[in-house]
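Missing here: one protein chain of the complex. Every other protein chain is in place.
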Amino acid sequence: MSQWIQLFALEFAVVAIAALVLLWDAFAPRTGRAVGWITALLLGGVLAASFFVDGSGAAPHGVFVRDAWVVFHERLFLAAGILGVLGSIDWLAMRTPKRQAEYYALLLFSLAGMMLLAGARDWILLVVCFELMSMPLYVLCAYGKQDGPASEPKLAAEAGLKLFVTGAASSGLTLFGLALVVGMTGTSHIGPIVTGGPVGSGPAPLTIVGMLFVLAGFGFKVGAVPFHMWVPDTYQGAPTPFVAFLSVAPKAAGLATLAIVLLGGWSASSSVWLPALLVIAGASMVVGNFFALPQTDARRLLGYSGIAQIGYALLAIATQSRGGLAMTLFFVATYVFTNLGVFFVLHAAAEEGGGHTLARIAGLSKRSPWLGGALLVFLLSLAGIPFVAGFWAKLFVFMEAWNAGLVTLVVLGVALAVVGLYYYLTVARSTYMADGDRSTPVRTGFALGAAIVVCLFFVVGLGLWPKPLVEAANHAAAGIVSGR
Amino acid sequence: MTLLFVLALVVTAIAAVMVVAAKNLVRAVMALALMLLGTAVLYALLEAPFLAGVQVLTYVGGVVTLMIFGVMVTRRHEGANAPAERIHGFRGLVVAAGMFALLAWAVVASDLERGATPIVKPETTRSLATALLDDHLVAFEVVSLLLLAALIGAVVLARRRDGRDEGSAILAAASREAIDAQQAPAGSAHGGDAR
Amino acid sequence: MNLTHCLLLASFLFCVGVYGLLTRRQAVAVLLALELMMNAANLAFVAFAHFRGGPGQLFVVFALAITVAEVAIGLALVMLLYRRHDDTALDRASETQG
Partner (left out) sequence: MSHLLAWIVAAPAIAAAVLLVLPASARLPIRVVSLIGAVVACAGSVLVALTYDRVAGGMQMPDDWALVPSLGIHLKLAVDGWGVALLLLTGVIIVTGVLASWGVEKRGKEFFLLLLVLVSGVFGVFVSQDLFVFFLFYEIAVLPMYLLIGIWGASHDVPKRGPFGFAWKRFAVGGKEYAAMKLTLMLLVGSAAILVAMFLLWKEAGGTSFDLAHLEQTKFSLATQNWAFPLLWLGFGTLAGVFPFHTWSPDGHASAPTAVSMLHAGVLMKLGAFGVMRVGMVLCPDAAANWAWLVGGVAVINVLYGALCAASQTDLKYIIAYSSVSHMGIVMLGAATLTTTGWNGAVYQMFAHGIMTGLFFALVGLVYERAHTRAIAKMGGFGHVMPAVACFFTLACLSSLGLPGTAGFVAEFLVFLGAAEGAHSWWAVPAVIGAVVTAVYVLRACKTIFWGPPPTGEFAHLTDARSTEWAAPIVLGAALILFGFWPRFLLDFIDVASHTFLARIAPFS
């Protein structure tokens, strides 16, 4: 039993916080910001504890393995969770003061799912964790159903349903694919595909189809082309503080899963999935970047930009090298902080300006220079401009991909990065050069401001000094891919 | 035996088509029930009696009931300004047919019958339970969390702003099903807290 | 009665579900289509478990729990949408601009 506690200490803690928050709210309902702050602080405690608890080990039968890979992801998810909570505190206290606890509890459940996901080495556990991660997200998406600026349609419920339908459909796709793969290989362990046939013969057609189905299922989850349709709609409809979380943590978890499955389990069968992965990565970069161009709603724009970013991350996974995987982690980690920051600033501006369209956030930098500057930094990081974290992320990914011989995709990616710069700059243009109809400073709540500052710190800090994260990522990736 | 199998197979297939073809949603749900029953029969024939039982209990007994409930509650309105029933009909057909062609080709091309050895020791309910609570205990616990999360989520969604619990009927049903399906004491314990 | 037949049936059910998913506009109908897909996966699991062994049945136990949870959430969302719009057509959600 003690071994279990040691192995799952952090996950236990997260679930316990969820229970605590629910109970506290049930017996002592509060309408202030206390619930959120307590959640954030306790999560911070868990994050701090993750540096002291040595939980490495494996559950019986190898269904769950805790190594550097898992530790890296747990910390990343916890950080995203803390920031997600911080970013929501002011909004929740204002909009639904009587119903805050469930929001945090659901977010924590999702967080627990993600944290477990990183260590799952068994299909059953993986699928179940994936659902534990996804299910609360459907609900949270529709949380602020009557919410949002007056000028915009209230789309939260639709966004939730849309996310649910795509999520459930992708679960179905994954499950069916798994039925074929697990059935053909006869084991639920995530490992090499045993062909069963004579030596040298590849997997049976049915196994191949199953693998592709599984890949497609995960493609839905991370929002890669051609499974991306839900992304812009959901981002536009769901409450913005939640979209910030939705746009980073589940995607990071999805990419982690893809890495576990493709590089950890199916690495020997890369001839099956690699072409598909490359096509998906290339298509995501192209579609994401070009469809973002005509957008006028900042959330939709960021949705498409997120699709493009996923394309870059998949490109790094496609290198199949330890270095490439490490750079995926670096990319994802910087993306987490950058995208959270972008959405938080956008949320602050939209609350005050009455909408998320580029016209509504016009003049932001004149009204609040710091907020405008933060937004600019985040946008530049997304665009991959030097001395912010996103630059190193893109650069490392491209370098690893170039090393792995994916020259065409690298050239495509570099060219598309310029397209990306264009639409990121259109956002910057509307905040810096256009004149809005208001001139009072944008006020952010303390929690939201703190979240933005933390994001800013990491984006700039990692931009100036990327070495620690590079090393951590390299260390973590060694748990999945050995060798170079 | 074979006859029963063929019968179940045909009934399941036809019922499935009816589920997506029926204009009337109540009929579609009924067809779903039929299909689920057909599948349950197939489970039984495939030596999975426990699953057949669970299928009948949770699916036919629970999910279908829930669906009917959903149809009834949301039904008032179809008719007058009901939108066109289908979209992208042709595109959907092409995708589905293409997918089926791919799958059917893969199934046939994989030559599954050659070298397949009959199972010596069929999986019994007992071995299933052992696997559930031994090898996959972690997953089992996670599922209880999942059901708890779903429960809280359903409460959150169904509860009205003004506090009236219109959706509590759905919830009650949902939670019962959830708990039945897992027979997880953890689930009900947590469920109690959530209320 | 062999594995090929069972898998063909499962594939058929799955594809019918996909068709329904892609073409139906009523949210409840979409849920029904999702049920078809999940059920198809379960059938394939059980068939494999019977003819080839392996953890298929165990998988189904978990899949059932997942399905039930999904139905609960899905129906709650449908009802929410219905209360909001008095309409459960799905594509109002996509006031897409591209």
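For reference, chains read A, B and C in written order, and residue numbers begin at 1 within each chain.
Rule of thumb we're sticking to: contacts are C-beta pairs under 8 Å (C-beta built on N, C-alpha and C of every residue); 3 or more make two chains touch, one makes a residue touch a chain.
The structure displayed is predicted, hence computed values, not measured ones.
Across the whole complex, the hidden chain's contacts among the shown chains comprise A.
When the omitted chain is restored, the residue from A:Val410, A:Val427, A:Ile452 or A:Ala477 that touches it is A:Val410. Checked against the full complex, the one of A:Leu421, A:Val442, A:Leu456 or A:Ala477 touching the unshown chain is A:Leu421. Counting the whole complex, the residues of subunit A in touch with the unshown chain are 366, 369, 380, 385-387, 392, 398-399, 402-403, 410-411, 414-415, 417-418, 421-422, 425, 428-429, 432-433, 466-467, 470, 474.
Following the convention adopted for this analysis, only the chains that are shown with their structure count from here on.
Each of A-B and A-C has its own count of C-beta contacts, and the greater count is at A-C. Once the centre of each chain is set as its mean CA position, subunit A and subunit B turn out to be 29 Å apart.
Chain centres here are Cα averages; for subunit A and subunit C they lie 25 Å apart. The residues of subunit C that reach two or more other chains are 7, 14, 17, 27, 42, 47, 49, 52-53, 55, 58, 62, 66, 69-70, 73, 76-78, 80, listed in rising order. Looking at subunit A, one finds that residues 124, 128, 131, 135, 138-139, 142, 160, 184, 206 touch two or more other chains. Subunit C makes touch with subunit B in their complex at residues 1-9, 11-20, 22-29, 31-33, 35-36, 39, 42-43, 46-47, 49-53, 55, 57-58, 60-62, 64-73, 75-80, 82-83, 86-89, 91. Across the complex, subunit A is touched by residues 7, 10, 14, 17, 21, 27, 30, 34, 37-38, 40-42, 44-45, 47-49, 52-56, 58-59, 62-63, 66, 69-70, 73-74, 76-78, 80-81, 84-85, 90, 92-98 of subunit C. Within the complex formed with subunit A, the subunit B residues making contact are 102-103, 105-107, 109-112, 115, 134-139, 142-143, 145-146, 148-150, 152-157, 161, 190, 193-194.
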